[in-house]
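Shown here: the complex without one of its protein chains, the others still in place.
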Amino acid sequence: MSVTTRQLAEVATLARLQLRAEQAESVTRSINEILGLVDQLQALDLQQVAPMAHPRDEVQRMRTDEVTETNQRAAFQAVAPAADEGLYVVPPVIE
Amino acid sequence: MTQSIRSLASDLRQGKTSAVELTQDYLQRIQQLDGQLNSYITVAPERALAQAQAADDRLSKADAPLLCGIPIAHKDIFCTRDLTTTCGSKMLANFVPPYNATVVERMDANGAVTLGKTNCDEFAMGSSNENSFFGAVKNPWDLNCVPGGSSGGSAAAVAAALCVAATGTDTGGSIRQPAAFCGITGLKPTYGRVSRLGMVAYASSLDQGGVMAKSADDCAILLEAMAGFDPKDSTSSEHATTRYSEQLSTPIAGLRIGLPRQYFNDQLDTKMSGLLQDALRELERLGAQLIDIDLQQTGLAIPAYYIIAPAEASTNLSRYDGVRYGYRCSDPKDLQDLYVRSRSEGFGAEVQRRILVGTYALSSGYYDAYYGQAQRARRLIAQDFAKAFAQVDVIASPTTPGPAFGLNDKTQDPVAMYLEDIYTLAVNLAGLPGLSMPAGFYDHRPVGLQLLGNHFDEATLLRTAHQYQQTTDWHTQRPGLIAGGDA
Partner (left out) sequence: MNWEVVIGLEVHLQLATQSKIFSGSSTRFGAEPNTQASAVDLAMPGMLPVLNEQAVRYAVLFGLGIGAEIGQRSVFDRKNYFYPDLPKGYQISQFEQPIVGKGSFTVTLSDGRRKTIGITRAHLEEDAGKSLHDAIPGASGIDLNRAGTPLLEIVSEPDIRSAEEAVAYLKALHTLVTYLGISDGDMSQGSMRCDINLSLRRPGASEFGTRTEIKNVNSFRFVERAILSEIERQSDILEDGGVIIQETRLYDAERDETRSMRSKEVANDYRYFPDPDLLPVVLSDETIDTIRASLPELPEAKCERFKTQYGLGDYDAKALCDSQAMANYFEEAANAGGDAKLAANWMLSELAAQLNANNLALHQAPVSAGQLGQLIVRIKDNTLSSKMAKQVFDALWQGEGEVDAIIERRGLKQVSDSGALERLVNEVVANNPDQVAQYQAADEGKQKKLLGFFVGQIMKASKGQANPKLVNELLNQALN
């Protein structure tokens, strides 16, 4: 399978990345080379094989329902690009 | 500057040196030599000296841990409280975490001194350390060559004795490949053996923190401090740890070492093959039994990896949106502009490439063909290894197809770069431990022999490497260029 520059532009939108016109073609080409590397997977019939999401077949451990965190807003917001009144500031969110 | 941890620990206890003196020596070396290598992104002299002072106080009392006062470095992908953690990215160039990674926490608790943060490929994506926002790292054995990646800074710093040992992370070979290129020993433990908390994620189901040092003995001591269950990482294992450093002296007589036909084939460079055969003969001489085995699914590893890793990465990196921390573009005109420009300006080309590949592989209509298939192939690879480990105790292979390649040789060809990981990435898919140890020189550049083990059998890998290192001296050789600067 290969991807067109137009398809890649849609993928970039999903990923919130810019695909600038001047690099669109070279990025498309390199991504198609990568897809070429993985293409051999398409040909295989693996329907009988269960997908493996995780390197070891273990199950989720759970924690007790306890409040263990304290307020660290000042420390966290010290590294924020924009915070005001305890809120993270972004351009207006329109609904 | 070539002393082992044990010998330094003994000097510290006998008062031959102090942690402060040792730290000062290393800081001085970094200052003198790292200009050539660029192995550190951040050096933290004040913090290191304060830690060294505390270590000296602790050493003056009884029962200080072996690592107490030993100057080490952390790959700049581990979060360090109040110390900039960049992940080699413009995105986090000014990020100072208010917390420590569990690995850092444990090293600190053992009294190790953090000299600074080592350079790496951006978000650990790369095999040459050329994808760092902070510039490429040079290989101390040949300044025209790459040190490997993504833990290239750690490998170069250890090789050039700019720290005693360093931490690394390995998603598809990022500890073992640079260890091989820089002539040091590197261990990627079993997935779940070392906590991932505070270790910035590349591909969550493949990432594993590990150790990089001059010898298997040093690696064992570091792993002992680092490994173990962390309740704050759901994928951390409760499997008991052992005293790795106390099992090294057991001989390897009778150890069954498997040699996969799919790795030792005619595609392997003849010179590489010769070097590795010598190393294998030495292991045989030590009593190991060499057995030819098959890893039939080897060919699936690269395609499966280069779907799964970018897929996971594409969503792991969604959190970098310019809102709560990290790079934010100037004057965003609206919310979408904030996202798109912060991410496009903050991430480098390779990271963006992998995000695009991963996003595509997960997108509607392509998921089954790419991600779904890759996850199924992954199981075949894991089953392949399980079968092999029913026959043998350890699998040996080249760590890399060849020695360190030249700077800029592969930057324009991502696929060629990806193929560098052909021997290392299969074990990440299966969650198995892997070690690379120096096994000779290809011209003047070191090469590594890779040892793969069964789940949680790091002890056997370390022991095998240690026994080998008792009768060979590849691991004690230091790059002349850098050693020269020591005088």
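Each chain carries a letter (A and B) given by its place in the written order, and its residues are counted from 1.
Methods note: a residue touches a chain if its C-beta (ideal position, glycine included) is under 8 Å from a C-beta of that chain, and two chains touch if they have at least 3 such contacts.
Fair warning: this is a prediction, and the values are worked out from it, not measured in the lab.
Enquirer: Of the chains you can see, which ones touch the chain that is left out?
Expert: The chain that is not shown is in contact with A, B.
Enquirer: Please identify which residue in B:F134, B:Y339 or B:F405 touches the non-displayed chain.
Expert: In the full complex, the listed residue that touches the missing chain is B:Y339.
Enquirer: For the chain that's not shown, point to the residue among B:Y306, B:F347, B:Y371 or B:F456 touching it.
Expert: B:Y371
Enquirer: Given that one chain is not shown, which residue among B:T17, B:Q36, B:S204 or B:Q296 touches it?
Expert: Candidates B:T17, B:Q36, B:S204 or B:Q296; residue touching the omitted chain: B:S204.
Enquirer: Kindly note down the residues of subunit B that lie in touch with the hidden chain.
Expert: For subunit B, the residues touching the absent chain are 78-79, 85, 87, 92, 95, 97-99, 101, 196-201, 203-205, 231-235, 311-312, 315, 318-319, 321, 323-325, 335, 339, 359, 362-364, 367, 371.
Enquirer: Mind pulling the subunit A residues that touch the left-out chain?
Expert: With respect to the unshown chain, the touching residues of subunit A are 10, 13-14, 16, 53-54, 58-69, 71-73, 76-77, 84-95.
To be clear about the criterion, only the chains that are shown with their structure count from here on.
Enquirer: Centroid from C-alpha atoms only, then distance subunit A to subunit B, rounded to Å. What do you get?
Expert: Here subunit A and subunit B have centroids separated by 23 Å.
Enquirer: Using the touch definition up top, name the residues of subunit B that touch subunit A in the complex.
Expert: Touching subunit A from subunit B are residues 95-98, 191-192, 205-206, 231, 234-235, 237-238, 299-300, 302-304, 306-307, 314, 318, 321-328, 332-341, 343-344, 347, 352-353, 355-357, 359-360, 363, 366, 369-370, 372-380, 382, 414-415, 418, 428-431, 455.
Enquirer: So in the complex, the part of subunit A that touches subunit B is made up of which residues?
Expert: Answer in residue numbers: 1, 3, 7-8, 11-12, 14-18, 27, 30-31, 33-42, 44, 46, 49-56, 58, 60-61, 63, 72, 75-76, 78-82, 88, 90-94.
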